[in-house]
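Have a look at the structure below, then the notes.
As you look at this complex, bear in mind that one protein chain is not there, while each of the others sits in place.
What follows is chain A.
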Amino acid sequence: MVKVSEFDKVFNEAQRQGRLSFYFTNRGEEACSVGSGAALRDDDWVWPQYRELGATFWRGYTIEEAANQCCHNELDATKGRQLPMHIGSPEKHLMYVKSNLGQQVPAANGAAYAMKLQRKGRCSITYFGEGCASEGDIPSALNIASVHGCPTIFFCRNNGYAISTHTDDQYKSDGIAPRGVAFGMPTIRVDGNDLLAVYAATRAARRIAVEEGKPALIEAMTYRIGAHSTSDDDSKYRRADSPEEGYDSERAYWDARSPIVRFGRFLEARGLWTAEEETALRKTERAASIKALNDAEKRAQPHVKHLFTDVLDEPPWMLRQQQADLKAHLAKYSEHYAEVTAEQIESM
């Protein structure tokens, strides 16, 4: 959780400094992804939304890999195709993040069903926010999962806001949990800021999925402490008032009960952790993130030919033609394309 937190701070600042085009943080929701990620087997399929860096790091995805993708350099596995933090890994059974919302949820059913047919005791987990849950893909997927007994764990991070939209404008029901009940699956609402509760709930859901061949819905109540992303100014919409007295603002209220604070106190109370250790850990993680960013920035960008690769398994004739046309254009007007080297043009 601390690794996510420090990585978030470094990379969010980097965007503000103009070193990255875009970033979104996981602030306040670290337990949702770490707790659930830790409850799975390494080869369960993860279909994320985009605020699950904790589950990603849990699998062993490195900060260097994340930094490479954010800087879309030549080591970026996606060859610079998507926005920062649109990460994934087949070896680690992490499906790629994409910007649009909800499509991963029906797909998680298909992967889960394949695991069921293969009878190897594996499942899928898919994540979505309470805002994303309004998309048609979600009830579509809940229904199909129930009908066909897909071992899918549906994990909803109810974090209070969908960009600027408070939950008051997102639904009038009792949150998202009734939708699981409506579609006939075991459902639980959990304190999303309690790392161990999230872990326990996901363990239970996994057992149901794998042993009973049923989907399960977990609604984790949490709070998005940061902005949606670097593209919005949350001071324009975040509610000012704390739900309880004694806190300056809504954000301050939740900051005080964020997952890292709560788990830190839990460990401290048992003599397993100290404030000094936390400071030292944060320092180490921050330094590692800074180094990863600096290293990633220094590397070259992907070869320009990768504009055209991977559309189909083999490039069709029109792409080969367009690539040849672009090569000729770049050669003819090379002084206008300083970022493309002569060597790259030649080897297109």
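The rule is short, and it goes like this: a residue touches a chain if its C-beta (ideal position, glycine included) is under 8 Å from a C-beta of that chain, and two chains touch if they have at least 3 such contacts; residues count from 1.
The working rule: contacts and distances are computed from a predicted model.
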Subject >> Complex member absent from the view - protein name from UniProt, among "3-methyl-2-oxobutanoate dehydrogenase (2-methylpropanoyl-transferring)", "Serine-threonine kinase receptor-associated protein", "RNA (guanine-9-)-methyltransferase domain-containing protein 1" or "Glial cell line-derived neurotrophic factor" >> reply: "3-methyl-2-oxobutanoate dehydrogenase (2-methylpropanoyl-transferring)"
**OP:** Decide which residue listed in A:Lys98, A:Arg262 or A:Lys327 touches the omitted chain of the complex.
**Re:** A:Lys98
**OP:** Taking the full complex into account, find the residue in A:Lys9, A:Arg27 or A:Lys79 that is in contact with the omitted chain.
**Re:** A:Lys79
Subject >> Hidden partner chain, touching residue among A:Asn109, A:Asn193, A:Ser258 or A:Ser289 >> reply: A:Asn109
Original post:
Which residue numbers on chain A touch the omitted chain?
Top reply: 45, 47, 76-79, 81-82, 86, 88-90, 95-96, 98, 100, 103, 105-115, 117, 124, 136-137, 140-141, 143-144, 147-148, 309-313, 316-318
